[in-house]
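Heads up, one of the protein chains got dropped from this complex, but the rest are sitting where they should.
Entry: chain A
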Amino acid sequence: MSPAAALAATIEVEAISPRIEMGAYEALWLQKETTFKRIADRFREHPGALPSNFVDPATAELTQQRAAARLAAAGINRFGIRIHGAGDYPVPLRDAKEPVELLYYRGSWELAFTTSVAIVGTRSPTAEGVKRAERLARMLAGAGYTITSGLATGIDTAAHRTALTCNAPTIAVIGTHIGQVYPRENADLQKEIATNHLLISQVPVLRSEQQDYRANRLFFPERNKTMSALSAATVIVEAGETSGTLTQARAALHQGRKLFILDNLFQRPDLTWPKTFLEKGAIRVRNEDDILAELPPPTKAHREG
């Protein structure tokens, strides 16, 4: 071999291996007392770091294989990952207080770059609440927006289903790992979104399978922060005083996103949060059409070739 060839053979490109990053992320989450906040703090202290900077390569490789095997056992053989630090990671996600360093997805990643509006609310809505969610989703879908929600029962389900009925794109940001179906009654809806739309999860596969449902409940509000960061705005259709939806309300305002609260919620004597958020910058929606005037223009969808 020539000296030039011998030298060239040793130079590293310094590229990312997505599967090693996935394994490293999963391994980080297997460390004791890991939370999204602790991970975010660690990456803030080390700007430009990758999960693989904190985990040895052999552990990352082994952990990736274990996590991929768990997903395969759940019937998920194809999934994608996005890494902060490589191409195709949406910059708006960095507006979250604890931005995700890695996430999993199924479906069409391109939808993450469309202008989307999150429609969220309680799991036990009134009949009127469901109608409002459907009306809003129809209006926003008709205007060209992607409908984002969290695939929960109630308002979320109404938002996703209406988007599908309108043949409009929809994104579900879920609080379980990418291979889990939750809630059970939305199994078909989740499959439809994962196949023809976009399903996103930041939840670590192995960690969430190792701990019980009480610990896993903490992942649900985390996904609301990501959902808000990914969306141009959030609309709250109906939510009680202690609803998880309010996590998203706080996140939206913190991230500089528009937060819309429907007018009827201000008229309910049992609720104090609408007024609190109004004072912090939320928009009271007296006429649903007014929302459109407050939104950035939708991304123009065009057909390929």
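Here, a residue touches a chain if its C-beta (ideal position, glycine included) is under 8 Å from a C-beta of that chain, and two chains touch if they have at least 3 such contacts; residues count from 1.
Criterion: contacts and distances are computed from a predicted model.
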item	value
Chain left out of the displayed complex - its UniProt protein name, from "Phosphoribosyltransferase", "Molybdate-binding protein ModA", "Sarcosine oxidase subunit beta" or "Biotin-dependent carboxyltransferase family protein"	"Phosphoribosyltransferase"
Of A:39, A:60, A:111 or A:200, the residue in touch with the unshown chain	A:111
Sole residue of A:4, A:127 or A:293 that reaches the chain not shown, by the stated touch rule	A:4
Contacts of chain A with the absent chain, listed as residue ranges	1-9, 11-19, 48, 68, 77-78, 80, 84-89, 91-92, 94-95, 107-114, 169, 195-196, 232, 255-257, 296, 299-305
